[in-house]
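For this view, one protein chain was removed and the others were kept in their places.
In order of appearance the chains are A and B, and numbering begins at 1 in each one.
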Amino acid sequence: MMSLTQGNLNKAYTVNSVNTDQEDIREFLFTLGCYPGEKITIISKLASNYIVNIKDARYSIDEDLAEAIIVGA
Amino acid sequence: MKIALAGNPNCGKTTMFNALTGRNERVGNWAGVTVDKKEACIKQSFTPENEKLIIVDLPGAYSLSAYSNEESITKDFILKEKPDVIVNIVDATNLNRSLFLTTQLIELGIPVVVALNKIDLADKKGNRIDIPALSQTLKVPVLRTISTKNSDNGLPELIKAVLAAGKSDQIQRAAFAKNDKQRYTFINELVREVERKKLSSDQQTKQDQIDRIVAHKWLGIPIFAAVIYLVFSISQAWVGPFLADYFVGWIDRLYEVVASLLGEGVNPVLTTLLLDGIIGGVGAVIGFLPLIMVLFFCLALLEDCGYMARVAVVMDRFFKKVGLSGKSIVPMVIGTGCAIPGIMSTRTIKNERQRRTTAMLTPFMPCGAKLPIIALFAGVFFAEKAWVGTSMYFLGIIVIFFSALIIRKITGDYSRSYFIMELPEYRIPSLKRAVISMFSRAKAFIIKAGTIILVCNAVIHLLQTFDWRFQVVPESAPETSILASIAMPLAVLFIPLGFGIWQFAAAAVTGFIAKENVVGTLAVTFAITNFFDMEEFTLVGSSTEVGTVLGLTSVAALAYLVFNLFTPPCFAAIGAMNSEMESRKWLGGAIAFQMGMGYSLAFLVYQFGTLFTTGSFGEGFAAGLIIVFTVVASVIILMRRSTGRRQIKTNVQVVKS
Partner (left out) sequence: MSGMDWIVAGVITLIIFLAVSKILKDRKSGVKCTGCSCAGSCDQRATSGNCAE
């Protein structure tokens, strides 16, 4: 278990949980397909943002959010 | 029959809406361009039996549980207004995510037709989708569509299926899952069956390599600066003025033809009203049409290629430092076209303070209507006009950063919000769409010039021609006119800014009706018919007569330019701010803040510019300093007060825990 910020590029991780007290962002991530059990891949780290692949789309998320996404190998 | 277009953001709903209805709504290659529902009737060619179909375009949503304001518009419309048929547009390149909304929609019991849009892109990637199997499992018709294509785009077939679905009596109410977790399990299995992919989507692509450069930590900003510089030099220094010269030639000819038609015999009051008030004033504004068209053409290309989402990523880091997020850049970039849709697009920002702050600061980006003012003053008073023009946009960005800091301090709201933004795929921008967008905006500009600007100029001309006893003002005493006597008290306030002349005060006021009026009013009050130099194929240079007629120093001209850019926007934009902020207090604060900002900046530019060029401060320094000092002091008091409040708040929280 670790946060997405500690992950390596190009490796598919499985989401374990979204560690935040903001319920709506967790729900929003869920509708995008980022929920426990689903895969997430870091494509690149740019500026202070992470480009991630969830299902078939690319998203840019900031460090705070990447920190909140807990993944397992 | 009412048909709703629903689907994920950036799946091509508005493109399809435009193709079906012939309307020309704004499209762009990023999520969240459409923030309001739009209704229109379908084009006749799609309905051979002449049925009346109303198409409703809705903002994109990832699911029926709404996250931001514009998503709830979609949810409310579908749940409350019950369209007869829902066309669910599914991005064929992202089948898995899209089907989440699809299954939710089908479960509502309203007939659904699925349009597998962007199917050409999916084909190109080598993805194969088993459409019959998909249709069978979902129990709804599924059709291939490519709404960007003119023919063979699947749209006629789609409408046929929609009509059939709308007329059939049996409503299939399917239930795919008990809860949303199961829904995904269902979808994952379904997609595994119907979709064959050549390449897994988590592989690195060329697009990702481009991202690494344009959204690079250090390269990102210079690249953005270069792009903006290019757009504005093309429109203001290269192509725009070149075209404007030809264009202004026609206006001049019209002026001469009318002048010769009228001859000498007609009452001079009427002659000048028609020639200088109406034709001259409107002509001076219309003369900038080519510049504006080129600007909008470039902006349309920029919005279409997918770069804007990357700009948001680059700017996120900086905006976060001042309490906003990268999402705030999108309204500001839209605001370079017109502040109103920019302010409306703040709806995609979830955090209330961030949304209100962005709505308040978006007008600081010079909009299309301010372009004539920039072009005029840059051209008349500065030889290096491309440089002056673009620097106004960067000054806008700096002022926005600075103001955001102040507002965060005043509100005492230091909350941070997460930033997440979908990165759409890059594509080669469509020239056709850019041309259509350019002409529709040109048409709007001409309508504006022929209505609001024309009426304002006529009124200004009349007020300038007569005095309070309705006698014609003698040429030797223009300051006795009604206009001058109204504007003069205001002009006194502007003395510390370097332009305490009643004509400039009047122009600044008419600018609130529409910013193009500033140019129009100056043309009418100074009786200048056009601002372009026919011989040199450029805007009038600094040495020519317009500068002398206006009678300002370059520094004062720059101050006037800054004043007009950073005072409150036109009334229509203020109205948009009102509806997005949903708070009288915020609106009042925003207008007061913008006024203070415009005044203080113009003061600083004029006084320090004058000190720099002549070695001493300009006229009215002390009086202006008092005003600016009052503005700054009240801002500081507001900031202090909120800091005190915040401390009390945290104390309470400590006691509680």
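One rule holds in what follows: a residue touches a chain if its C-beta (ideal position, glycine included) is under 8 Å from a C-beta of that chain, and two chains touch if they have at least 3 such contacts.
Model, not experiment: these values are computed from the prediction.
> Please provide the labels of all shown chains that the missing chain touches.
B
> Out of B:F100, B:F296 or B:F319, which touches the unshown chain?
In the complete complex, the chain left out is touched by residue B:F296.
> With the missing chain put back, one of B:C570, B:A590, B:V605 or B:L638 would touch it. Which one?
In the complete complex, the chain left out is touched by residue B:C570.
> Using the document's definition of touch, tell me which of B:P59, B:G337 or B:G498 contacts the absent chain.
If we include the chain that is not displayed, B:G337 is the one touching it.
> Quick one: which of B:S45, B:N267, B:S415 or B:Q471 touches the chain that's been left out?
Spelled out, the listed residue whose C-beta touches the missing chain is B:N267.
> Which of these touches the unseen chain: B:T451, B:Q471, B:T548 or B:T614?
Of these options, the touching residue for the absent chain is B:T451.
> List the residues of subunit B that touch the chain left out of this view.
On the side of subunit B, residues 23-26, 36, 39-41, 52-54, 262-263, 265-267, 270-271, 273-274, 278, 292, 296, 337-338, 340-341, 344, 367-369, 437, 440-441, 444-452, 454-455, 458, 514, 570, 572, 575-576 touch the unshown chain.
We take it that only the chains that are shown with their structure count from here on.
> Using mean C-alpha positions as chain centres, tell me how far subunit A is from subunit B in Å, no decimals.
Centre separation, subunit A to subunit B: 32 Å.
> Across the complex, what residues on subunit B touch subunit A?
Contacts found on subunit B: 62-63, 65, 67, 93-97, 100, 180-181, 184, 201-202, 204, 207-208, 211-212, 215-217, 220, 309, 312-314, 316-317, 320, 325-326, 350, 416, 418-423.
> Going by the contact rule at the top, pick out the subunit A residues touching subunit B in the complex.
Contact set of subunit A toward subunit B: 10, 12, 20, 22, 24-25, 27-33, 35, 38-39, 41, 43-44, 46-49, 51, 53-62, 64-65, 68.
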